[in-house]
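One chain of protein is taken out of this complex; the other chains stay put.
Chain nomenclature is as follows: A, B and C, assigned in order of appearance, with residue numbering initiated at 1 for each chain independently.
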Amino acid sequence: MSIQGQLNQEQIAWRAAQDIEDGAYVNLGIGFPEKVAAYTIEGREPIFHTENGVLGFGRAPEKGKEDWDLINAGKKAITLKPGAAFFDHATSFAMIRGGHLDVAILGALQVASNGDLANWRVGDKGVPAVGGAMDLVNGAKRVAVLTDHVTKDGKPKLVEACTFPLTGVGCVTRVYTSLAVIDVDVAGARFVLLEKVPDISMDDLQSLTGAKLHVEGSVADLTVPEL
Amino acid sequence: MSIQGQLNQEQIAWRAAQDIEDGAYVNLGIGFPEKVAAYTIEGREPIFHTENGVLGFGRAPEKGKEDWDLINAGKKAITLKPGAAFFDHATSFAMIRGGHLDVAILGALQVASNGDLANWRVGDKGVPAVGGAMDLVNGAKRVAVLTDHVTKDGKPKLVEACTFPLTGVGCVTRVYTSLAVIDVDVAGARFVLLEKVPDISMDDLQSLTGAKLHVEGSVADLTVPEL
Amino acid sequence: MNKRHATTAEAVAGISDGATVMIGGFGGSGAPIELIHALIDAGPKNLTVVNNNAGNGHVGLAAMIEHGMVAKLICSFPKSKDPKAFTERYLDGRIELELVPQGTLAERIRAGGAGIPAFYTPTAYGTELGEKKPTAEFDGKPYVQERWLKADFALIKAELGDPYGNLTYRLAARNFNPLMATAAAVTIAQVSHLVEAGGIDPEAVVTPGIFVNRLVEVSDPQQEEILNQAEARYP
Partner (left out) sequence: MNKRHATTAEAVAGISDGATVMIGGFGGSGAPIELIHALIDAGPKNLTVVNNNAGNGHVGLAAMIEHGMVAKLICSFPKSKDPKAFTERYLDGRIELELVPQGTLAERIRAGGAGIPAFYTPTAYGTELGEKKPTAEFDGKPYVQERWLKADFALIKAELGDPYGNLTYRLAARNFNPLMATAAAVTIAQVSHLVEAGGIDPEAVVTPGIFVNRLVEVSDPQQEEILNQAEARYP
């Protein structure tokens, strides 16, 4: 489904990267969220964590130079930056569960206006696999989601209540979509619209969203570079 | 109180050392139990653990050569053997609580015939201090006690029920005293006499013991070298 | 004190039908391929296996599954590039799956090794993976009670090992290996380099030898990823 002016994945990732502070400890979910690393702001140095026991990793090695003992949670080969550290899985999840990570950025099937997240399983068919998602959403200081605003067949992914199996309860605090940046007021169970792409009207955005979008003050334009 | 033929601390320690197998992981309590290390049997190599995070330590350094970052749980300077390892306190007590230590040898105020041990506090006066004793008695595969058979004023230390505050419940399985070697049948709440010094009669030994000494088969002579 | 064994076959001896076996590694990183293959040669059946994943391709854990050795798998992420071995057997009901969130899996194993029978975690609260488990509130927040995980055997991969069983690991191949070493009645480590006593700096030891029962040197160990790129099969 094509919507006028909507952002592509690179642009959503770019927007999310703007909110990552210098020195932040960050875990990026497998796949789409991994793109955020490429848009780190000049002069800021976030430190990337991967569940399988590495802090301070950098980009992928050149093809043919992979060391398969040095991978990320997506099982892709990585490299190290100076100041990196290795540790076991219990320590890695102590970092997550213990509230030491500043931000976790994940994909989503659905996000509810009370902060509930569904991102690990569509239904009860097939092989279920959860990985570290349920730990990340309950541990990181800030849990953000990157997602298309609607599904491929146009259904809202931002909803009043998740219908897919939950990953976590009341855990998501910000959503970066292809059309908007939205804060989740978990206590009030409200979506609060912060930014929207200029080409879409408030009414059209609301019609593509499964729960009410509240506005506090003004809504900024969500503008991103060509990517 | 002097009893004919009773063992001194060195001799009790020597007897306890006879039961330590080659390759056993052993924690010796502060003070009297530490003497056991000196009587390690030729050809056997127990590995000594100390709560503050060392496996594989050896004897004390020469006076003047102490490194005060390298101490044991009694805060005495130690040295390392080849194959030693350092670790943090959580790992150290994972070794203890997780059942990885083969034997812990501790002192006692009282041992009861049901295996209860009192060894950390005489009453409710003064400053209480427990250290790692309560973890050791609940963690090591085998918990042995070294003790004089009676108190300085002749009262039994092996009793039907401890009157001093407990360190652990049903935890002691063998007692090495100045007069005897006694197994504790925890399930049956019975002391089973294995060995006694030759100079004492069964009746006299029983009269110095606060709970019945059972005999299964024969009682061996408890003979030790001059030390 | 010498925990060394001459061959991987000798190292895995005694793992019999119905045993619970923890296998280290995260995907192929840190997977003890040679020990797994020795276990396939030995051929015990009806095993419960604890691993983060469910194998990839037709080597290592995937090959164990293909050989019908695994009755139940306890893992967090039973997907991979080529998960056919597990997927087929799971979908037709020949293999049981206990799916555990990754951090909970790690903590349950760590608890097994540390003598902690149960603990509380926020992870999975309010989800289907937290259902049917006891819950409790602490300081106004809800948590799920989780139980320790222990095993009869652990197969792990390390980098350096000395005769006392002290181990180090290579890069991110550490992952679950040090935890599993603590949680099994018998821990079996393949090491890429066996060194003499004193050959590992006591400060550099990651797994102290008390947690390790058997060692076997496997120089130049195989990497699951490389084997799969070559479409290898075991045996």
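Going forward, a contact is a pair of C-beta atoms (placed from the backbone, for glycine too) under 8 Å apart; a residue touches a chain by one contact, two chains touch by 3 or more.
A quick note: this is a predicted structure, and the numbers were derived from the prediction, not measured.
Put simply, the hidden chain is in touch with A, B, C once you look at the whole complex. Across the entire complex, the residue among A:G64, A:G83 or A:P225 in touch with the chain not shown is A:G83.
In the complete assembly, the contact with the undisplayed chain comes from A:F93, out of A:F93, A:W120, A:Y176 or A:F191.
The chain omitted from view is touched by exactly one of C:N51, C:S76, C:Q102 or C:T121, namely C:T121. Residue-level contact of chain A with the missing chain is found at 22-23, 25, 45, 47, 49, 54-56, 80, 82-87, 90-91, 93-101, 138-139.
Residues 50-54, 66-71, 73, 75, 86-90, 92-93, 96-97, 116, 126-135, 138-139, 165-169 of chain B touch the missing chain (whole complex, contact as defined above). Where chain C meets the missing chain, the touching residues are 107, 111, 114-122, 136, 138-139, 141, 143, 147, 168-171, 202-204.
Everything that follows uses one rule, which is that only the chains that are shown with their structure count from here on.
Any chain that touches chain A and also touches chain C would be listed here, but there is none.
With centres computed from Cα atoms alone, the innermost chain of the structure is C. Taking each chain's centre as the mean of its C-alpha atoms, chain A lies 30 Å from chain C.
With centres defined as mean CA coordinates, chain C is found 36 Å away from chain B. Between the CA-based centres of chain A and chain B the separation comes to 56 Å, rounded to the whole angstrom. In chain B, no residue reaches two or more other chains under the touch definition.
Among all residues of chain C, those that touch two or more other chains are 110.
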